[in-house]
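All protein chains of the complex are present and in place, except for one that has been dropped.
Naming follows writing order (A, B and C), and every chain is counted from residue 1.
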Amino acid sequence: MLLRIFNRVYRREFGYVWKSVSQHASQRLDIAGIYPPIATPFTQKGNVDYQSLDKNLQKYGSMPFRGLVVQGSNGEYPYLTAEERVDVVRRVREALPSSKLVMAGSGCESTRATIHLTERMASAGADCALVVTPCFYLGRMNSSALINHYTQVADSSPIPIVLYSVPANTFLDLPVDAVVQLSQHPNIVGIKDSGGDITRISLIVYKTRSQDFQVLAGSAGFLMAAYSVGAVGGVCALANVLGQQVCELAQLCTSGQWDKARDLQYRLIEPNTAVTRRFGIPALKQAMEWFGYQGGVCRSPLQPLSKVELENLRADFSLNGWL
Amino acid sequence: MLLRIFNRVYRREFGYVWKSVSQHASQRLDIAGIYPPIATPFTQKGNVDYQSLDKNLQKYGSMPFRGLVVQGSNGEYPYLTAEERVDVVRRVREALPSSKLVMAGSGCESTRATIHLTERMASAGADCALVVTPCFYLGRMNSSALINHYTQVADSSPIPIVLYSVPANTFLDLPVDAVVQLSQHPNIVGIKDSGGDITRISLIVYKTRSQDFQVLAGSAGFLMAAYSVGAVGGVCALANVLGQQVCELAQLCTSGQWDKARDLQYRLIEPNTAVTRRFGIPALKQAMEWFGYQGGVCRSPLQPLSKVELENLRADFSLNGWL
Amino acid sequence: MLLRIFNRVYRREFGYVWKSVSQHASQRLDIAGIYPPIATPFTQKGNVDYQSLDKNLQKYGSMPFRGLVVQGSNGEYPYLTAEERVDVVRRVREALPSSKLVMAGSGCESTRATIHLTERMASAGADCALVVTPCFYLGRMNSSALINHYTQVADSSPIPIVLYSVPANTFLDLPVDAVVQLSQHPNIVGIKDSGGDITRISLIVYKTRSQDFQVLAGSAGFLMAAYSVGAVGGVCALANVLGQQVCELAQLCTSGQWDKARDLQYRLIEPNTAVTRRFGIPALKQAMEWFGYQGGVCRSPLQPLSKVELENLRADFSLNGWL
Partner (left out) sequence: MLLRIFNRVYRREFGYVWKSVSQHASQRLDIAGIYPPIATPFTQKGNVDYQSLDKNLQKYGSMPFRGLVVQGSNGEYPYLTAEERVDVVRRVREALPSSKLVMAGSGCESTRATIHLTERMASAGADCALVVTPCFYLGRMNSSALINHYTQVADSSPIPIVLYSVPANTFLDLPVDAVVQLSQHPNIVGIKDSGGDITRISLIVYKTRSQDFQVLAGSAGFLMAAYSVGAVGGVCALANVLGQQVCELAQLCTSGQWDKARDLQYRLIEPNTAVTRRFGIPALKQAMEWFGYQGGVCRSPLQPLSKVELENLRADFSLNGWL
């Protein structure tokens, strides 16, 4: 933590003589641990509901999370303006204990917009930025283009960058060769990989092993498997709902209690799938309500769950002993 | 039918000042014809290059286009700010003869942002708005969500709406049942379909035949086939480069000269594929340069063509007799 | 080359009466026209029901088809033994007027098996062979492998070969460059393309125009569009049910009556989709029953339609005025 503050001061004073600071693996920002990618509550009129947000933050602040991801996919970031995205990050940083990291989603389709938003996120107090792969012109987003993009962003960013590969939304897996090359950048500290391809995750850990590059699982569904092959944490939508349990799973993994971990992992799979791939954010927000958090509505065009979906969602929690 | 007319009257009296052209089915905005989805030129520094834009507009203004699509996929709209998107539309409207339509891309991921941007596009002088399907939360973008989205947008829009389905970028085909239902909305006048599935295009024409709903082919590669099954025009990236030829193909189709049309269509396929699916916007801009237009660079993360790509691009034009 | 001519002379003299048109490249077998890819009826015990087959053939024989495709995908060929495939072809050849072509599916995964089965199909009286792309080891089925495969098959085949690209079943589009090269083989006379990508079909017609290479649409859904860009016929599952109507559509296209063609084409789309992509062979066989043909059950693992599917199938025919 001191190092992080030092880095910031140092950088403010001396500008981008960055390499000397971050060259040592031991000085990279430590992002190991569990993060809920928090949902953004809205009022019935569709504005950001900061009061509800604060209520959630109060609870999250006391849980053994390493930090929060703010304005990730589960935060409906594509539905927020840049102003809203920055404001939410600022509010989270203010409300959260300083011991918790704020990892702010700042990815945009263009490099210039990503650079700009990352700077604003840093100013709003984010500790690091989670930068999703641009994807609209998918056919042209080869390794070369993506390396170029991330290098420009990382070069100019005042805060460390975490790569973000989420093929379910972008239809793009950040290629392993690009990850390996980018892992050598002093201001790129890790990756959130949401694809769930455990072979790929293993390979990324292995091929970046000399760089103190930190790999976070992007989902609670394969969290234990990811730990088993060398990941150091996870950004898990389910942690918005069952935060204590996801942290416990992580702790069982890091302490080598694999048998207990396995039993807990099993019971988290279906609830996790339900609030992500199967029913999406409307389900996440609904489940949050069941567990005492402020969930509420989504912005349009996201629609509420149908009655049948709602029943299936409930079953996914109750049949695994959580409701 | 009576209800639909009543709704329109109601809306005219008490709601937005409704463009007179779209008041009755028989008076729907006629969008039949060819449109280049114009590229956005940038300066070396990456700002919008209005001078180059004007040069292109001067040429396009004198060609037999029905109008221009501004801020479609080929305009790199995901890389522009909302302000830039509106400014470019305003500039185009100012520079273009009033006989030409300005169809402005105004689609955003959220309904509220799309509504807002569509209003701004109308204020900037757009004649109608091209609204791409939201797609980020693909798993939840079913017919119901999309119908709801487009209905809200069309209800509030001061200008007619054109639906836009472009699965190559969005991985989403606007479902036919949604198109059919939306075709009944008085303020939705047509669809640009870029998927190239001619069976689907035929079906859309057929199932909306009672609505004076207008179908535009989204690419020059299947323009003639689309006309043969009842489409009334096309939004064709290739028209940025070979505008005269694309218009000639359209004219041959509408006048029933199918044999001549076929021969011309054949020679346009490979150049069209080259500037779209195969090599993308960098190729479109390069080809524009070859044919006397201002193309220039793309915004990052889009990269220039490699040497091999450049050679292949040239071959696709020269082997078909255009270079 | 001499051998090939010899083979043909031999066959003319001593075997089947060989169509004179196919003796030289300039005299290639004329395959233009409509073909139903006939279903294979089974008894309740699951054996080939030759009696029912004969009943269907009696009807098909008097319709204006160019011929029949026997043991295509709609014939459940993957569920038949090689012996059954050959026997069915033999029976069809015996029952069918000699003016109708028998195009026999003879594609297998391995080159050697395809060569062998093609020879047997020729012996059983097939006029030409329809050879589907091998696809199991998809990642290795590049142009080079496919060109090699088809060249070996065509070199050794006593009857002309028709290429067969059906990505819905194989996940493989025979690459255009491979088609172009193979079109130069004297014993490859055309392609059945079931993908429905009209741009691709146009390009194949165009790039093979110097070879008298014949393109058949693989479905009634895009038959008119395919004719408009230069196809010469179609292999249409729907022709098993609405054979007269599909032939009429073809006739309207070849005689340039495009407006009438369009109106007929529209009404065939949904019934066609219903018996192919939407509900598959169980639907095809059910619809055959409704129209006086012998359909019956499929071999397992194909299951009968559910009640809801059955109702939807009926609606697709009745709402378009066929039932």
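Convention: a residue touches a chain if its C-beta (ideal position, glycine included) is under 8 Å from a C-beta of that chain, and two chains touch if they have at least 3 such contacts.
These numbers were taken from a predicted model, which means no experiment stands behind them.
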Can you pull out the displayed chains that the omitted chain is in contact with? A, C
Of C:27, C:110, C:184 or C:318, the one touching the omitted chain in the full complex: C:110
Looking at A:107, A:221 or A:280, which makes contact with the chain not pictured? A:221
Based on the whole complex, identify which of C:37, C:67, C:105 or C:134 touches the chain you can't see. C:134
Omitted-chain contact residue, chosen from C:46, C:97, C:256 or C:292: C:46
Could you tell me which of A:180, A:198 or A:297 touches the chain that is not displayed? A:198
Provide the residue numbers of subunit A that touch the chain removed from this figure. 196-199, 202-203, 205-206, 219, 221-222, 224-225, 228-230, 256, 258, 262, 265-267, 269-270, 273
List every residue of subunit C that touches the chain not included in the displayed model. 46, 73, 78-81, 109-113, 134, 136-141, 144-146, 148-149, 152, 168-169, 171, 277-278, 280-282, 299-303
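By our rule, only the chains that are shown with their structure count from here on.
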Please identify the chain lying most centrally, where each chain is represented by the average of its Cα atoms. B
On a C-alpha centroid basis, what's the spacing between subunit B and subunit C, in Å? 37
